[in-house]
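This structure is in structure tokens; I'll ask about it shortly.
Left out: one protein chain. Kept in place: all the others.
Right, chain A next:
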């Protein structure tokens, strides 16, 4: 029995259902990645599991209890969230931002205890941001800032950490830096990590378990060897992909891809017309 699962969950805005009757089980102490094309409901699913938005029907269970009925502070001791493009830290130092992660353990005026200070320093240390402790978050680079936000999530000392596209807006080196940090947290401290990723190859490289969504429904869930295959990618992304193996990690990777035939023809039809138009101008 896994700790975290969804049971026939549907989420929507108004009448439009974004996630439809989804039942997924999140393997404990593994890295799970949710993939899918834009608007498939992957972020929405993440938000529903983390109680950021409420779901219309079904249930999300953590340790056998429905999260919509659970005390939110107790949940915050069990799961932490790094939202997509977090903001609002203007004027704060990295240390202060990380100290906010101690909120679920505080009461009253929010004085930090010795234990809190230890955890904050530890979180900064693990994420390699200890040197920025007294620096304003605004003054940090994108990658540094993202690591500070991850440190804030770590300061919550939760077994489960959710991340919504943690590599967005980062350059390639910083993307890898963040993903490797998450991998270390998973391998060394057995934390369950669930994230939404855009990049298929990053998902394949770092995830133990992949959930592929299309139009709010699950197409396939399993190990990367099971999910990163041409048939699934055809269904999920409408691409014709060539799957090989990463020579370094031996994980499956998408070497190249084309749009599916039907859509390709449409594009070809448009392009000559464009050229013809351009030609006439010369």
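One rule holds for everything that comes next: a contact is a pair of C-beta atoms (placed from the backbone, for glycine too) under 8 Å apart; a residue touches a chain by one contact, two chains touch by 3 or more; residues count from 1.
We adopt the following convention: contacts and distances are computed from a predicted model.
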Omitted chain, identified by the protein name its UniProt record gives, among "NtaA/DmoA family FMN-dependent monooxygenase", "2-oxoacid:ferredoxin oxidoreductase subunit gamma", "Anti-sigma factor NepR domain-containing protein" or "Iron ABC transporter permease": "Iron ABC transporter permease"
From A:81, A:126 or A:254, residue that would touch the chain that is not displayed: A:81
Contact with the hidden chain (one of A:4, A:153 or A:241): A:153
Touch list for chain A against the chain that is not drawn: 13-14, 47, 50-54, 72-77, 80-84, 86-93, 95-96, 99-101, 103-104, 106, 108-110, 112, 120, 134, 152-153, 156, 164
